[in-house]
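A protein chain is absent from this complex, but the other protein chains hold their places.
And now, subunit A:
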Amino acid sequence: MAAPLSVEVEFGGGAELLFDGVKKHQVTLPGQEEPWDIRNLLVWIKKNLLKERPELFLQGDSVRPGILVLINDADWELLGELDYQLQDQDSVLFISTLHGG
């Protein structure tokens, strides 16, 4: 049983266009049976934050190739990618590298 978590979700590099242009979102994830990991977070984001064009942000289980994920300013590859378990007050940043040059 996971307690409600408060995390900051941020979007950059053009990804914010899919979220009404809002870059920073302070979200409170409700308590639920399974612990919150990035996989669940993505599902939650798709349902609650994503305003349009989910295929430009998500691909299957994970983010679209070309979107970087930083958890507390560190590469998510170091933390287990989708399986990383979120802690309270974590900061998750999604940067789209596909835009601009």
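Please note the rule applied: a contact is a pair of C-beta atoms (placed from the backbone, for glycine too) under 8 Å apart; a residue touches a chain by one contact, two chains touch by 3 or more; residues count from 1.
Following the convention adopted for this analysis, contacts and distances are computed from a predicted model.
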- Message: Missing chain, UniProt name, options "aralkylamine N-acetyltransferase", "Cytoplasmic tRNA 2-thiolation protein 2 isoform X1", "Alanine--glyoxylate aminotransferase" or "histidine kinase": which is it?
- Response: "Cytoplasmic tRNA 2-thiolation protein 2 isoform X1"
- Task: Tell me which residue among A:26, A:48 or A:97 touches the hidden chain in the full complex.
- Result: A:97
- Provide the residue numbers of subunit A that touch the chain removed from this figure. 12-14, 17-18, 53, 55-56, 65-66, 68, 70, 73-75, 77-81, 93, 95, 97-101
